[in-house]
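Have a look at this one.
Missing here: one protein chain of the complex. Every other protein chain is in place.
All chains are identified by letter, namely A, B and C, in their written order; residue positions are counted from 1 within each chain.
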Amino acid sequence: MGDVLSFEDLSITFGEVEAARQVSFTVRKGEVVAVVGESGSGKSVTAMSALGLLPRKAEVTGTIRLEDREIRTLPGKQLRALRGNEIAMVFQEPMTALSPVHTIGWQVAEAIKLHQDLPDVHKKVVELLSTVGLDRPEERARQYPHELSGGMRQRVMIAMAISCDPKVIIADEPTTALDVTVQAEILDLLRELKNRLGTAIVLITHSMGVVADLADRVVVMYRGDIVEQGSVDDVLLRPEHEYTRRLLKAVPRLGTGTRQAEASQEPVLRVDGLTVLFAGHKAVDDVSFEIGQGEVLGLVGESGSGKTTVGRCAVGLQKPVKGTIALFGQDIANLSAKKMRPLRARIGMVFQDPASSLDPRMTVAECVAEPLILHRAPKRNERVAELLDAVELGEQLKDRYPHELSGGQRQRVSIARALALDPDLLIADEPTSALDVSVQASILELFLDLQRRLKFSCLFISHDLAVVDMLANRVAVMYRGKIVEQGSRADVFGAPQQDYTRRLLAAAPVPDPVEQRERRVSRG
Amino acid sequence: MSGPNTRRLKRFLRNKLAFVGFGLLVLLVLFCFVGPLFYKTEQVLTTLQDGRLAPGVNGHPLGTDDLGYDLLGRLMLAGQTSLVIGLAAGILATVIGMLWGAVAGYAGGWVDAVMMRIVDAGIAIPALFLLVVAAAITTPSVPMLILVIGLVSWLVPARLMRAESVALRGRAYVESMRLMGGSSVRAIGKHIIPNAIGTVIVNATFQIADAVLLVAYVSFLGLGIPPPAANWGGMLSDGLTYAHDGAWWLILPPGLLIVMTVCAFNFIGDGLRDAFDVKFGGH
Amino acid sequence: MLQAVVVVWVVTIVVFFLLQQIPGGPAKGILGVQATEEQVRAFEQAQGLDQPLPVQYFHYLARLLGGDLGESYQLNQRVGDLVAARLPKTLVLTGLSTLVALVVAVPLGVWQAVKRNRPTDYALSAVTLLLYSTPVFLVGFVLLIVFGIGTGWFPVQAPQADTVAGIFADSKALVLPVLTGTAAVLAVFSRYLRSSVVDNLDEDYVRTARAKGASERRILARHVLKNSLTSVVAMLGYYLPVMFGGALVTEKLFNYPGMGLLFWNAAQTSDFPVLLGVVLIVSVATVVGSLLADVTQALIDPRTRRVKT
Partner (left out) sequence: AGCSSESGTGPSAQPGSVTFALPPNATPNWIMPLGIPGYLASYNSSIYKLLFVPLYTYNGTSGTVALDLKAGAAQQPQYSPDGKTVTVTLKDLTWADGSKLTTRDVEFWYNLVRFNKTKWGGYSKGRLPDNITEFKAVDDKTFQFVLDKPYSPDWFTANQLINVRPMPQKAWDKVSADGPIGDHDRTEAGAQQVFDFLVAQAKDLPTYQSNPLWKAGNGPYSVQEFTTGGQVTLVKNPKYTGEDVSSLEKISFKPFTSADAEFNVLQTGGVDYGYIASANLNSRSSLESKGYQVQPWKGWAITYIPYNFNNPQAGAIFKQLYVRQAIQHAVDQDSIVKNIWRDMAVAGYGPVPQDPSSPYISDTQKNNPYPFDIAKSKQLLESHGWTIGGDGVATCTNPALCGPGIASGTPLRLTLLAESGSKETDNMMAELKSSLSKIGVALELKQAPLNTVLGNSKACQPAQPECSWQLSFFGTQGSWYFEAYPSGERIFGTGATSNLGSYTDPKADELIAASTSTADHDSMKSYSDFLAKDLPVIWLPNPVYQISAIKKNVNIGNQDPLAAMQPQRWTVS
């Protein structure tokens, strides 16, 4: 009794692909069940099946029950009566999950009107919007999705989800696109809802921090199977299955870093008073820093704080309105394209998104060879083989196209390419944000190893504090275009001076439920 | 291991419509270019006495026209002109449009603004005007029609390509190549054009179909190629004047062939669109 | 806005200088074979054709800025008056055709998208493609033969009235020409809409709407359609010159003297002021059309709403 939603022997296949096999678990009233597992393990399809939202070609067997009604076999009309009303869903992508041409108010109102007959829907809409913590709800209701930030949009999604007081909310990676501070707020919101309304929540996520923060129970999926389930403390602290252990081990933890700031040397990159305007808005405001020979500078900060822009300026992809950038002691503002070429050979860059930084029409080998061709390096083929070897990509992969690789493999290709010319400076822009934790772990390992061997200097951009903690010698924290704090890794993470840095550190959840609970309490 | 091209081919062949289109096109080409080798007819010297025969008379399966040319043979000859002009003009328009759009989109800034305002102006000038002026300045011939039709229809591909180019310019792989010291020419040639090729090829098939129609339209307006050359559009518009007498054989065959050609290229275009569609791609 | 003006200006230059490339100059075209040397000279003097080209262009531009499109060489009317008389006619015809085409194409395109890659979709695709690939003059001709001359259901001429009200009053006579115009663009619109709806059906917001419990019908009508229309509206703006070309055929077949015909005749006789005037108006209309399309698009799609300079 008390099971609100239960899956029994649920199997889902897409033609050949078995996306989920014999999946069984239940969610009780007021309980949060987290579903974790590597990418493609069947988390989303399982969740989607509860609402009958799978594409037609999916074959589903097994039972899904809402309280004691079998819902998998319900006819369309009854199923629709259920959707949004008793089971609601919050989707991963807040950017695209809302219709761009309808107002927020209209979309929330629609969710209500489809199931309820209220005299004053507008009032209810405003109420809901303020419930999910949007300021000026009256005004927000009249706005369009593009006028809202990602976090706000995610709140709108939640407002829609709770509009009919559903029995279950399924939240599919509700915070992946958001930065830690916003993430923390969303999580608080979900928790509050659960407490107040007794809603059952199925939470799909790859962040163990989130799991630790919110979940009561955890279901671990691996290649379509549930390999382990149990209370959050049991699973996170005392994992039984081999895969769960591997997964947890791969999660980077803040406060485990070891690298020290090194003695100041001739700076490879010096940025002074950098200011960048986008449509009159200061994306980067008077930023100055240096990176010495062989040093890794971690650049952290919330989403949109200007990290990528700083990185792009450093290599001349973006023209600043003010400030100087000196590469290897030369001010690049005064360099002609021709003089710039030899400098370019000494810089490598790994872009934020591994998928888009490789030309989909070039093979792995061609991608890696491109800088060699551009700078007419000798013995190209040998060098490519050597590089692929260095990033642990086998010979058999060299003729594949990027879309035939996994995310991790793609990231390695772009690292190999960045290192092709033995750069003295590497700019790595969130090289792991698109990856799942296990893949991320292997890339970070590789990176550390290469950096130790090749001794290149590096600007390492990330919003994941734990990752930076692991790699950086020194850390700079950006907030709204400004560097608010910089110093050695140990200083910044160990004894933050600035309020913002402290908030950032506090907001980052740790994948330990006990510790996380304490942190939450201390945060207040 | 299968490269993206073989996979694309498979996807293309799996699309039934595309397959039908491709089959149609092969048939048409065979009819126009191989047909005359087996079905030999006089298409230069006139025989006025034999003019305007109904189908079947004197061994002319589709009858003859005013000048005594065998109509079936004429359809083949006309098809060569229509297909050649259609293909060449479509490709010309696509190539010009592609390069123009790629450069404009890639360069951005004022170069882009100037180049695209030229395209805007071109779009704003009715194609009819350019056709009329071209007909007045030069005399119609196959190369001339190819050039003119190519020149009036490159604007849309240019627009399309520019949009692609703008989007691709910002892609990290183009930026990374530039960052590594690559030139603009390489960026356009090696990255931007190849990555927009799907859109471009699909558009090219539509351009070809449109060019075939435009030849018909131009003939209707009396700007066609002088006799004894022929094209389907010209035959169709000539035939129309006899339609009041129920001379279906003058209208139906060229009309049908035009429709078949346009459909064939459109089907192929649809198939290619699917074949190049990234959403269909992936694993 | 400034760019729009520049576009129109470029058009005037291109057109003006292109026209000068026509061999023989306008005099022969206007005056005919029998013209004497004296007539040619008198004509050229009267029209200022004996002056150097740039001077002629400047005169033209100066008058144009004063709102004067000049005077036809041979129609004995001011180009402005000619256009004022013909433009509404063409607008009525193309406007109605477009409207009818949209009214048919929207449900058709949506339906095809819903049934995509199934027999219904293929069948409808075949029908629209058939329409698309049949030259306009053939469509108009068949309509005329069947419904005009054959059955006598509809008049074979478009309304002959000179006023817009008069044209609408003769609504029966509008049927065939409007249908001809419709056939020309219907296929394009419906194919466009189909692919747009297909794209939109893949969007995440559709999934969101489904998760809310909205019916498929509601999703199409309230969500997808509005999103799809933005791209169709953008296309409409650029379709103007194409429709103008198509209008000529309808005008010739249905005895309806509009802009297409005015232009065509001027081209036949080298009536440069009329040619220039018509091309100018059409290009302005195109530019205005795309601006309007932008505005409409902004009305539908808030993302494109931004301050224009």
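Convention: a residue touches a chain if its C-beta (ideal position, glycine included) is under 8 Å from a C-beta of that chain, and two chains touch if they have at least 3 such contacts.
Source: prediction; values computed, not measured.
Engineer: For the chain omitted from this view, which of the shown chains does it touch?
Structural biologist: B, C
Engineer: Looking at C:V6, C:L61 or C:L75, which makes contact with the chain not pictured?
Structural biologist: In the full complex, the listed residue that touches the missing chain is C:L75.
Engineer: Give the residue, chosen from C:N117, C:S215, C:N255 or C:T296, that touches the chain omitted from the document.
Structural biologist: Considering the complete complex, C:N255 is the one touching the chain left out.
Engineer: Any idea which of C:Q112, C:T180 or C:T269 touches the chain not displayed?
Structural biologist: Touching the chain that is not displayed is residue C:T269.
Engineer: For the full complex, which residue in C:I149, C:V164 or C:L299 touches the chain that was left out?
Structural biologist: For the chain that is not drawn, the touching residue is C:I149.
Engineer: Considering the whole complex rather than only what is displayed, give the residues of chain B touching the chain that is not shown.
Structural biologist: 44-46, 48-49, 51-52, 66-67, 132, 135-137, 139-141, 221-228, 238, 241-242, 244-245, 247
Engineer: Give me the chain C residues in contact with the hidden chain, please.
Structural biologist: Touching the missing chain: residues 22-26, 28-43, 46, 71, 73-77, 81, 85, 144, 148-149, 152-157, 162, 251-257, 261, 265, 267-270.
One rule holds in what follows: only the chains that are shown with their structure count from here on.
Engineer: Between chain B and chain C, tell me the centre distance in angstrom, where each centre is the average of that chain's C-alpha atoms.
Structural biologist: Inter-chain centre distance comes to 22 Å.
Engineer: Note which residues of chain A are touching chain C in the complex, please.
Structural biologist: Chain A reaches chain C through residues 51, 53, 80-85, 88-89, 91, 93, 96-102, 110-111, 114-115, 144, 146-147, 157, 160.
Engineer: Show me the residue ranges of chain C that touch chain A in the complex, using the header's touch definition.
Structural biologist: Interface residues on the chain C side: 203-205, 207-215, 222-223, 226-227, 230, 300-303.
Engineer: Which residues of chain B touch chain C once you look at their complex with the stated criterion?
Structural biologist: It is residues 16-17, 113, 117-118, 120-121, 123-130, 132-133, 136-137, 156, 209, 213, 216-217, 220-221, 233, 236-237, 240, 243-244, 251, 255, 258-259, 261-263, 266-267, 279 of chain B that touch chain C.
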